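Here the complex is missing one protein chain, while the rest keep their positions.
Now for chain A:
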Amino acid sequence: MASKETCRTELRSAVRHLSDRGLYSASKWAAEQLMGIEQDPSKHTPSHTRFQRGSSSIRRRFRTSTPADSSATPAAGVSYINTPSLMGVEEYDYDMMDSDFYMLAKSYFDCKEYRRAAHVLRDQTSKKAVFLRCYSLYLAGEKRKEEEMIELEGPLGKSNAENRELVSLERELSTLRKNGTIDPFALYVYGLVLKEKGSENLARSVLVESVNSYPWNWSAWSELQTLCTTIESLNSITLTNHWMKDFFLATAYQELRMHNESLSKYEYLQTTFSYSNYIQAQIAKAQYNLREFEQVEVIFEELLRNDPYRIEDMDMYSNVLYAKECFSALSYLAHRVFLTDKYRPESCCIVGNYYSLKGQHEKSVMYFRRALKLNKNYLSAWTLMGHEYVEMKNTSAAVDAYRRAVDINPCDYRAWYGLGQAYEMMGMPFYALNYFKKSVFLQPSDSRLWIAMAQCYETEQLHMLEEAIKCYERAANCNDREAIALHQLAKLHCELGRSDKAAYYYKKDLDRMEAEEREGPNMVEALMFLAQHCKNQKRFDEAEVYCTRLLDYTGPEKETAKSLLRGIRYARDVEHFPP
């Protein structure tokens, strides 16, 4: 990996280049990463460093537990070449003095008067001017498209409103590319245009070209990531080695649900960008998907301390708080984001979560609806709304909401699971199975999904116990925290008259309960069965052990245990002194 100093200089100039071209979100991202690099203590005031150190204490605590940290440096063979552009970062500053035309156009651009900006630049031929003109036209077209979409919206939903600038932009940019007079920024616009026109393969190669020659444009990387929806397409692109590539790969892995790979990438990146909020949030996301809620909570607490007005990714934090039923923390968070910016889908989602936790599902739905109005493709809001409708027993609406979620992203296993659950609630277990199958296919390592499917098989309508057993076995194999699977397996085998297998699972369940120091009716049931079973098998010593343990409980079990013990003694006597 490049040294911190190189990263720092590269990012510094990148922020300038990007904001100079109106690529604001990319420049925001670059600036964030720039600040994420540990500051050179010699150049800064002591108070500044103290703040940084103090805040990182919690993080250290967690980082020591992950050995990946030290071993994350790349293998010796991988040499991080400096990309060609690096030799002259200043190359992208071109002439230090922008032309007057460009300055006027840029001002218009900043005021969101895109067509005016493009018009000013109509005869300018410098690369920078060409880029800004194309970008302005593209944005103007997008703006008009949005307006038209509302104007033309019919009863059947969206219209076919399209960005009318695409055709001419594509024509111009493809000629530029053929002539070789195209710079990486224009390539990025070209990629955007191609993606929107639906020619994804070409878009992918154009974007690869762009990031290979100018790697610091995060927007280009993000676009590229949305085009790599399968692991095959990700492997098919050739990227030059640059530290920005690691950021890209980490996101791509996350989207492809390779959470552990993504996590190790981020932890490796953290060695350089140790104060990057972005990386922290991404790590939180990965941990969230791995269901490590404790860690996620800690990370977010720290993030909020460093960056109190942050709204991005906070919906995930609220999900964690929801899962942990932290009422006051969730309300505090909701209040905070609402004061910061109430018209962000994330804010609405957080409020929705809060109401849901309070059991006020109608209000909760209202806020999820608002989130969806702000962003129709906001996946988690559809799913969460589905959950709310399930709570409200409005299954039809729940089904509709879940279905919209899976139509947006067919890999959303939560929504598939929700669909299955809704249909099961309506008394259609066989129909629900199809959805459970989909969800376990997408997330085969989640025991809850397997258990849900098994319970579906177990319903009195279907009563397909063999299939249920198979599902429970899968669930037991993948870290079933609530330990439902073992108990159910034992019960089912018992029901089917396979007492050997039932005993095996009861024993396993018992061991586990002992290890986790849990008590309860399951314990009694297991002991009871095992005692009876061992007695039938004539393993009297074992049976006696179970019976004596049962004697610790009150209630009918105690009496049964006593009579069992008597029976055992009698049977022993018979064995030793046959009449």
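Criterion: contacts are C-beta pairs under 8 Å (C-beta built on N, C-alpha and C of every residue); 3 or more make two chains touch, one makes a residue touch a chain; residues count from 1.
Operating definition for what follows: contacts and distances are computed from a predicted model.
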The hidden chain: which UniProt name fits, "glutathione transferase", "Hemoglobin subunit zeta", "Anaphase-promoting complex subunit 5" or "DNA-directed RNA polymerase III subunit RPC3"?
-> "Anaphase-promoting complex subunit 5"
Per the definition of touch given earlier, which of A:Arg403, A:Arg448, A:Arg474 or A:His493 contacts the omitted chain?
-> A:Arg403
Selected residue (touches chain absent from view) among A:Arg122, A:Arg305 or A:Lys373 | A:Lys373
Among A:His335, A:Lys393 or A:His463, contact with the omitted chain is made only by A:His463
Taking the entire complex into account, which one of A:Gly191, A:Pro215 or A:Pro429 touches the absent chain?
-> A:Pro429
Hidden partner chain, residues of chain A it touches = 148, 150-160, 373, 396-397, 399-400, 402-403, 407, 419, 423, 426-431, 434-435, 460-463
